[in-house]
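With one protein chain withheld, the remaining protein chains of the complex are depicted in position.
The first chain written gets the first letter, and so on, giving A, B and C; residue counts start at 1 in each chain.
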Amino acid sequence: MAQDIITIFHGPQHPGITGNMSVELDLLGETIKRAETHVGYLHRGFEKMIERRTVLQAFTIVCRICVPEPDPNEENFARGVEELMGLEVPEKAKWLRTMVLEMARLQAQMLWFAGQGGSLGHYISPQWAVADRDLILDLFEELTGGRVYHMYITPGGVRRDLPEGFLGRLGHFLDYLESRLPEYDNMLLRNPVFLERARGVGIIDPATAREYGVVGPNLRACGFMNDIRKDEPYEMYGEVDFIVPTETSGDVYGRAMVRRAEIEQSISILRQIIRRMPAEKEIMAVLPKNHRKWEVPKGDTLVKTESARGEYSYYMVGDGTDKLRRVQVKGPSAVHAITLLEEMLVDSQLSDVAMIMNSLGTNPPEIER
Amino acid sequence: MLFTIFNSLLAVLLTYSMGMLYYGFYRIGNARIHRRVGPPLWQNVIDNIKLFAKREAPGHGIMFHLGPVIMTAGTITSMLFVPFLKDSAWLQGFSSYGNLILLIYLMVVGPLGNALAVGVSGVPFGVMGVTRGLTRLIGLEVPFFLSVALLMSGSGTISISEIMMAQDSFSNWNMMAHPAAFIVSLFSFVGMMGASPFDVVGAPVEVYSGPQAEFGGKYLGFLAAQRVMFSMVKLILWVDLFLGGATNVFILMAKSFALFFFYFIVGAAFPRFKTEQAVDFMLKLPLIIGIGAVLVRFWSL
Amino acid sequence: MKIDIKGIWGALSSLKYLFQPPGTLRYPDVKKEAADGYRGFHDNDLSKCIGCGMCEDICMNLAIDMVKPKSEAYLNAKNGSGLIPRLDYGRCCWCSLCTDVCPVNSLKLTKNYVYVSEDMNRFIYTPGEEKLGKREKETVK
Partner (left out) sequence: MVSALAVFFLGTHKIIRELLSIVSLALLTGLLLMRIVSPVSDDFTWQYMPGFFTLSFSLSSFGLLFALIAAISGLLKSFASWGINSKGYHALFHLMMGGLMILLSAGDYISFFLGWEIMTWSSFMLFNNFSSADDPIEKSQDTGFLFITLSLISALLMLGVLFFLYNRTGSMNIADGVAWLHGVKGLPSWIPGLLLMSAFFLKSGLLPFHVWVPGTYREAPHTFTAFLSAALSKVGIYAFILFFLPFSLNEGSGQISYLIAWIGAITATVATFKAIEQNDMKGLLAYSSIGQMAYVFTAMAVGSSLAMGGALFQMVNHSLIKLLLFFIVAGIIERTGKTRFDQLGGLIYKMPFSFIGVLVGIIALAGMPPLSGFYGKWMIYTSLIEKGWLLVLTGIVLPSTAAFIYCYKLIYGIFLGHPTEVNPEEAKEISPRYRVPSGLLMASIVLLGLFPGLILKPVNVLLSDLGMETLALTSQGSLNAASGSVSGFMVMNVFGGVFAVILILLSLFGKKAPTRNLHRLDIAYAGELPTEQTPLHYGRGLGHEVKRVAIAGAIVKRSLTEKYMKIGNQLGGILEHVRGFYPGNGQVSLIMTMVGAAAVALLIGLKG
């Protein structure tokens, strides 16, 4: 067998993505002739685990489906259960949920930022971004008791009320982050080398985006306005003002700019939340006392949340017992990092693989939930 | 002869300790830019000693064994053909037997050994790194050759010592006398030192881990040691050629540290180019400046 | 050929942090205090624990077993079952459901979260009987 091509593996441990995932590449020189994604390094059978647990027990593990941004899972699960059981969530809990979701989006974008710089060998960006993300995690720690996995948004409400002075500290942090943003721009997003690398690479054209069902910032970078927060507002998103940034280039740079603009939008949303946070104490709906008594009525529901990577949906079926009959989790990465990536990588270069993967916001655990 | 050998040993020791010091600073400085505390200044030495203290090293036969040897020998040989000081019998090595063109080519011999060892190890990632390195070399050497050719033709000699001697006062430093050549050479300098944006060769992200993927233990120890020494050789070469040389070790350190600092800030501030972008860049801006300088120089003739 | 002077200058401007103090802690010397609500190791106020086993029931990781204490002295008068919870930190995910359901608020999470031991069995731990965070001697640097 004459060997025109060589086969190498990119990953599974890799700065391009948060989580373990490998791409098998056939290369001629450094040009990719075939790409095949290998997932399964993180498979833990979450859907089955949820089906074996009571609702209350199950809510603590859904956050683990997505490491960089766990809260949309909790939100989806909680909202789905509430819809099935017909629970009424107090308004303050809704505000708190919105706040947590936006904080989570903010820290997920910071983590993306870290990867985007790191995948180009620009080691300031990961260090800065992760350091600033840690400040959000500090706030999370205060609010929820956990830094990464919060287990905060529970069916029926949220688990804890705001600590003393929390909103003030959040406001301080937002001011700090806003002052840092121009520095981030200077460091990476306006860096001439970054522009050279990112422009015109990893292009998703609008037709492909539609065909593959691309969502979130990746779709918005192709010129489509698509955001669950606007299209089907949940929690308090109908109450706050924000815009959905779009770009038209569809390349790595376009996606970076969309995410960069979303950081600003998140800051603005969080400021509005701070201003409008109600003072009341009620944060939980009236719930059965024993967790074994949480009987989910028959019925099914599809709940969607806009995560930092796009539409994140749960399809949930209740069958009248205390356990859910079926839960189907659909994260955006399954589209982006499997089907689309395999297509996008063909004829691109090995040097760009990590950058493209990161710009798609790939997150393997939500592929193999 | 004995004096020369003693001098050679001295040169090796000096470059090793200078290099370890500079790269210790490099790590701390980078950490500060990253807003970290960073490792202690002697962390590189610790790492190096640790590598030599490993119980065993993976190998792939005799050629793999010889690779780091050729690499280190190439580095030290080039070091010995660079005069460190002017107006001094010390630290001259064998520089009177060689010249600048020889040195430029000697600097490629070491990497050849490395490339052979990488090739024989059969790691595709390593060979990719080597190929990138060789491709990048096109971009680095052409502007560099143009700039040193300007120097050599300007001073009428190809001997490093004589080029260094000719720069007797600050205004006669070649960076003042031939500013265009100096600027052009700085681009190559950043690339040759392996700083971003020209460091895609050993990029841990863009390819698994660059040419040195398969080396470990004592081999990696030798490679790490030669890397800092090689960097020092380049720094000293630039001091000799453009910064007026040095009459004693302290001036040498001051001047080379200034250059090192330049390398450090450029490397810290930018992401890396892809190989062909690096070469294209080098064959555009620096080459145009260089050609402009040549034309300016010979238009008047 | 366009040279992006502004971009280059912008990129270099991030180097000003070279002359500023680092933002991180000198970790082993300066330690960060966890927030008040932090979900760290468990603590069980044995003077309150009634041995009801709610925590064992709700734990979906089966990390909690109800066991007999080493000494009767650990049991209070209200403890009906004569058992207290024992945790397996190989399984625990610190979701804090056990503390939420505790009817007498005897089981709590503390702010301690650092513990190192080379002995795997040490991670099976009975809160109240022993204090995990206090075994500084075994903490390996």
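FYI, contacts are C-beta pairs under 8 Å (C-beta built on N, C-alpha and C of every residue); 3 or more make two chains touch, one makes a residue touch a chain.
Just so you know, these numbers come straight off a predicted model, no measurement behind them.
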item: Omitted chain's touching partners, listed by label; value: A, B
item: Touching residue (missing chain; options A:T31, A:N290 or A:T339); value: A:T31
item: Among A:I6, A:M225, A:I243 or A:L302, residue touching the chain not depicted; value: A:I6
item: Residue touching the undisplayed chain, where the options are B:N7, B:T77, B:Q92 or B:S256; value: B:T77
item: Positions on subunit A where the hidden chain makes contact; value: 1-13, 22, 26-31, 349
item: Residues belonging to subunit B that touch the chain removed from view; value: 52-63, 65-66, 68-70, 72-74, 76-77, 80-81, 94, 97-102, 105-106, 108-109, 112, 115-116, 119-125, 127-128, 130-131, 134-135, 137-139, 141-142, 145-146, 149-150, 152-153, 156-159, 162, 208-209, 213-214, 217-218, 222, 275-276, 279-280, 283, 287, 290-291, 294, 298, 301
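The rule we apply is simple: only the chains that are shown with their structure count from here on.
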item: Length of the line joining the C-alpha centres of subunit A and subunit B, rounded to whole Å; value: 44
item: Whole-Å separation of chain centres (CA-atom averages), subunit A against subunit C; value: 26
item: Residues of subunit B whose C-beta touches two or more other chains; value: 33-36, 268-270
item: Contacts with 2+ other chains: residues of subunit A; value: 124, 131, 191-193
item: Of subunit B, residues touching subunit C in the complex; value: 29, 31-38, 265, 268-270, 284-285, 288
item: Subunit A - residues contacting subunit B, complex; value: 6, 8, 10, 14-16, 30, 117-124, 127-128, 131, 188, 191-194, 196-197, 349-354
item: Interface residues, subunit B side, partner subunit A - complex; value: 30, 33-36, 124-125, 128, 196-197, 199-200, 203-208, 268-275, 277
